[in-house]
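Here it is: the structure, laid out below.
One protein chain omitted, others in place.
By letter and in written order, the chains are A and B; residue numbering begins at 1 in each of them.
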Amino acid sequence: MDLSSIKPALLLASLMIAATPVIYAAIGELVVERAGVLNLGVEGMMITGAICGFIAAVNTDSPMLGFMAAAVGGALLSLLFALLTQYALANQVASGLALTLFGLGVSSLLGQGYVGIKPPSTPKLDIPVLSDLPGIGTVLSAHDIMIYLGLLLVAAVWAVLKYTRIGLILRAVGENHDAAHALGYKVVRVRVLAIMFGGACAGLGGAYISLVRVPQWTEGMTAGVGWIALALVVFASWRAGRVLLGAWLFGGVTVLQLNLQAAGVAIPVEYLSMSPYLITIVVLVIMSSDKNKAPASLGKIFHASS
Amino acid sequence: MAISNLTKTYPGVVANDSVSMELRAGEVHALLGENGAGKSTLVKMIYGLVKPDSGSMKFQGQSFTPANPHTARQAGVAMVFQHFSLFDAMSVAENIALGMENPPPMRDLSDQIKAVSETYGLPLQPDHIVGDLSAGERQRVEIIRCLLQDPKLLIMDEPTSVLTPQEVGVLFETLRKLTAQGVGILYISHKLDEIRELCQHATVLRRGQNVGSCVPSETSAREMAEMMVGSSFQTPERSRHALGDVVLKIDKLSAPSPNEFGTPLREISLELHAGEILGIGGVAGNGQDELLAALSGEMRTVADAVVFEGEVIGRLAPAARRKMGLLTAPEERLGHAAAPDMSLTENALLTGAERENLTSRGFLKWGAAQKFAQSVIESFDVRTPGTETAARALSGGNLQKFVIGREVLQRPKVLVVNQPTWGVDAAAAAAIRQALLDLATEGVAILCISQDLDELIEISDHFAALNEGRLSDIRETESLNMEQIGLMMGGAHGMEVAHVEA
């Protein structure tokens, strides 16, 4: 066992990479839940995004087109969920599960010919000022553009929810859909758009795994990250800033256990790799005492009766 | 505003059948009618929430066909809803912004809110969270939301049902100032005295049809009531009888509310005698639901805070309390007192399992349950195709008769009811009140929680009011007048009379 091989700065840098898929998926789901919809299909949308992005990137040789395709793929799949829950008024829990099962099937079908291929690599941005900072330069700089975009997205969602009329309406719909309807807001339309935004974000998160983090395609490669993103939204008490915190915590645990594995700690690999899931449970338990912050209409079916 | 021949049908019901009416600027026009007479549908059409099947509207001389509430608001129509269209977890300012077409930036909006609330004597803090406000304050939020739009027509749907008599007085002042500025007000209510005091004209709806109009100040309440109902109906009979021993005693009951925006109970004490009807008045949201939950056993309290026939029962579960003879009927019919998608037989089982012996060793006796449901239906004249009908298919009045009947037939020793006639048609309400009076004559102790003061004055021996979770002194009902009752309910909650210069 050689713990000295673990370098804090490199650890933090890889933490940023490990956290990014969760950031995308969780911030998307946060918007969906603030609109009052519980979409448990994040895992399915992520894996679909992962394969759509992978296929597009490999065939066009452009990672950016890959990410775009991933967002479209995730959004299209989420549209199925939107149709089921917003128009066919199906139970959201069951529909979300169906979406995950379906997404896993679709992705492995699409991914048939793509096992073992290497995708084009995503270029890294070297931000001059950041990389010169002593100590944390390695942590903050020389990442690919998607990491920075992810952080930007969190900031944008936070600002939109807090300061804009669109954000206000979205929150109103999630808080009390009957009142929002009575005031003339299009509850279903707002929710469908939110669901599709969530799908696109989950797709991006999935593609980040298949194009940057791993990078290759294997079946079921998201391995529960979508579910962890769902847990993170609870952890974050439905607030954008805290999603970031949770994602870094999760990323940190993941990276640390991988490093411990590499360093040859005497615990078998299997036990170490349980840790992200166990930590997620612990975090859920700690946070679940404070769930009054949940949008009041979360998961309820809306049907305008008049 | 002129409305001609508006018709709107829903499957199985004609909600509005060629309704015509006119409303002039600067008048308060009452829209009268029983529950289900079509008042709400009519105003929803004016507000653009529902589109009429046929007919036309004119507003300020121009043809008016609002496609949605946004266009209605732009044209100058504003509405205060009966069940407020507010968002609990948001601030006052955010709530108001949501009801405006082009809200200014938040800071300017806050200033405007302060200005308007001062002008009309409706004090309100823009940054408070709406869920923490009292019912009266919440209504102020709705009214200010409307006033900021500079409306030409203000629709108010049952605005006084949540106010104390003093608050009603303040509201009327505000409305009179508004009409003096030329605003037309369409005022929906079924409270006849209010209408006689406030309104210049009244249009009466019955089963979706305009059955006549009148000048309220020249028409007696009785005549208007008969127009509404279509026939005269009996007022319940009371028989004098002596009160028995104390059966239920509540002693300094304090408990936090299980809901985030609920009201905690604070040191409630009362004694209830056999054969007594104790009426508990108060504006909704002052601890009524919590008090019922503490008695039904849904909410456990300190053990000796609730004493039933000498036994402490504060920690007992609902089933054990039922077994002893303490029965309850909550306010919310669908989803609380009854399961909407379950049949009447299953709903009879819901509270009848213990006292009616509908189970043996945990196994259900469906035959006995059905018989019990049938007997409730027959004794209380519940109109339904049969015992296998889902609860949600019944009308409000019929389901309420079923809910009350289910408890009455189980021969309670104490019956606690919360808003027993809320949203129920007049005939059913009269039947329910009569059933409660008959039960009291037989020696059952009844605790009747209600917002309807007329109802409480009509049936209760003693009266007390709940205000922010506290219970007032208990007084003999006959010795009280409306003003005293209003003060017991908490007076005007710090409202001042409007001081706008008309």
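Keep in mind that, in the parts below, a contact is a pair of C-beta atoms (placed from the backbone, for glycine too) under 8 Å apart; a residue touches a chain by one contact, two chains touch by 3 or more.
Basically, contacts and distances are computed from a predicted model.
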Which protein name, taken from UniProt, belongs to the chain you can't see among "Adenylate/guanylate cyclase domain-containing protein", "ABC transmembrane type-1 domain-containing protein", "Beta-methylgalactoside transporter inner membrane component" or "tRNA 2-thiouridine synthesizing protein B"? "Beta-methylgalactoside transporter inner membrane component"
For the chain left out of this view, which of B:Thr7, B:Gln82, B:Thr119 or B:Thr359 touches it? B:Thr359
Check each of B:Ser40, B:Gln288 or B:Thr351 against the chain that is not shown and name the one that touches it. B:Thr351
Which residue of B:Ala225, B:Leu243 or B:Ala390 touches the chain not shown here: B:Ala390
Among A:Ile27, A:Ala98 or A:Ala194, which one is in touch with the chain left out? A:Ala98
Of the residues B:Leu6, B:Leu31 or B:Leu49, I need the one that contacts the missing chain. B:Leu49
Could you list which residues of chain B touch the chain missing from the display? 11, 48-51, 67-68, 296-298, 317-319, 322, 328, 330, 332, 335-342, 346, 349-351, 353, 359, 362-364, 389-390, 392-393
Against the chain that's been left off, what residues of chain A make contact? List them. 40, 80, 83-84, 88-91, 93-95, 97-98, 101-109, 111-112, 181, 219, 223-224, 227-228, 230-231, 234, 268, 270-271, 273-274, 277-278, 280-281, 284-285, 288-289, 291, 303-306
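Quick note on the criterion: only the chains that are shown with their structure count from here on.
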I'd like the Å distance between the centres of chain A and chain B, where a centre is the mean of that chain's Cα atoms. 45
Complex contact set, residues of chain B against chain A: 41, 44, 48-50, 68-70, 72-73, 81, 84-90, 94, 97-99, 103, 260
For chain A, which residues count as touching chain B in their complex? 165, 168-169, 171-172, 175-176, 178-180, 182-185, 292, 295-296, 306
